[in-house]
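Right after this comes chain A.
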Amino acid sequence: MTVIVERTTPASRAGAVVAVLLIAALIALPWTRDAGLMRVIVEFIALLTLAQMWNLLAGYAGLVSIGQQAYVGLGGYALMVLADDLGVNPFLAVPLAGLVATAFALPTAALVFRFSGGYFAVGTWAVAEVYRLLIANTGALGRGTGRTLKAVFPLARETRELATYALALALGVTTIVAIYLYLRSRLGLGLMAVRDSEPASQSLGVDVFRTKLAVYLIAAFGTGTTGALIYLNLLRISPDAAFSINWTAYTIFIVVIGGLGTLEGPIVGTVVFFLLRELLADYGSWYMILLGTLAVVAMMRYPQGLWGLVVDRWDLRFFPVQRLVRGVGNVSVRER
Partner candidate 1 sequence: MTLLGVHALSAFYGDFQALFGISLEVAEGETVAVIGANGAGKSTFLRALAGAVPVPPDAVVFDGRPVGGHPAHALVDLGIVLVPEGRKIFPSLSVEENLLVGAYRGRRGPWTLDRVYRLFPVLGERRTQPGTNLSGGEQQMLAIGRGLMANPRLLLVDEISLGLAPLVVQHLYRTLEAVKAEGTTLLVVEQDVSRVLAVAQRVYCFRKGSVSLHDVPARLTREQIAAAYFGA
Partner candidate 2 sequence: MAWLDTIVQGILLGGLYALFATGLSLIFGVMRLVNLAHGDFSILAAFIAVVAVQVLDLNPLLALILVVPVMAVLGYGLQRLVLNRLLGRGILPAVLVTFGLSIVIQNGLLETFSADSRRLNPGGIETASLPLGGGLAVGWFPLLTFGVAVLLLVGLQLLIGRTALGRAFRAASDDGGTAALMGIDNGRLYGLAMALSLAIVAVAGIFLGIRTTFTFSSGPDRLLFAFEAVIIGGLGSLWGTLVGGVILGVAQTTGARLSPGWGVLAGHLVFLAVLLLRPAGLFSKPRRLDS
C-alpha cells in the first residue's frame, strides 16, 4: 500500500500566489515615497514578528513567558552599543543585536527553566525587571534617561528610512519563512509532539529539554533583532520604554485574538490590533481596557482565536504544517 502524505492544501497553493503578489507590492512601495506608510509597515512587521516569537514559545513549545520584553530591551540597547560605541554599521548591527540578546538568553534560561507553569511566567518577568534595573542604573547606557542612536546622523533621512524599511521587510519575510520551514521539518514535528504531550514525546526519543531550550533561544534571537529594529526606527531608547510590559501585553493580545498555535493567527491578530488602534486612538486607557477584556473573553470562549474559528469552519490552511496521511495500496511513503 502506498501511503501518500499530503503536506500542502489547495488554499496554501493559492495563498502562496497571494503572498508573492503581496511581497512584490511591499517591495514596490518605496517608489510611492509615502514615508508615513512605510513607518507603519515597519511597526506592523515589528509587532508581527514579536507575536510570531511569542506564539512559537507559548503556542508550540508550551512556554508561557511574560518576560520577552527583556529581549526587546536588550536588542535595542545592543544596537546602541554596537552602532554608537563599537562603530558597527547600524543596519548590520540589527541582526548582531539579536545575537547579543540570544547570548543573554542562555543564562536566563538556566534560571527560569527551574520553574514551570505560572511560576515560569512570573520568573521570566522578574528577570526582565532585573535587566531593566541594571541598565537603568548604568551610567554608560544613559541610566533612566536613555540614549539616542547617533550612528545614523550622517545619513540622509530618506536613505535611513528606506534602509530601515528594507530591513523590516527582510526580517518579516525571513521570520515567516523560517518558522514555516522549521515547523514542517522533523524538528518542528518534534516540537509539536512536545506541545501535545511531553511524556509521550519523551518516550519516543524527543529531547524535550533541548527542544524547549532551542525554541527559547530562537525566540530570544527573533525578539532581540526586532527590538533592535524598533529602536533603529524610533532612534531613542529608554529603559522604561524598552523593557515595558506593554510589549508583552500587545503580543499576547495579538496572538490570543488571532489564534494561538497557528502561523496565520498572529498575522490576523496584528491586523486587528492596528485597526483597533486607529479606531480608538483618542481613547487612551479605554483602548487597553478593551484589549484586555477581549483577550480575557477570547481565552475563555474562543481559545482558538479568530483564525482558529476560520479553520474550524472552512478548513483553510495557508501555512500547512500538518501531515495528512491517506492510505492506499502497499506501505511505501511518498510525500507531496
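Here is how the candidates were picked: all candidates are chains of the complex that A comes from, given by their letters.
To be clear about the criterion, a contact is a pair of C-beta atoms (placed from the backbone, for glycine too) under 8 Å apart; a residue touches a chain by one contact, two chains touch by 3 or more; residues count from 1.
Everything numeric in this text was worked out from a predicted model, so none of it was measured.
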Candidate touching chain A in this complex, from 1 or 2: 2
Parts of chain A lying in touch with candidate 2, wherever the complex brings them together: 58, 62, 64, 66, 111, 114-119, 121-123, 125-127, 129-130, 133-134, 136-137, 245, 249, 252, 256, 260, 284-286, 288-289, 291-293, 295-296, 299-300, 303
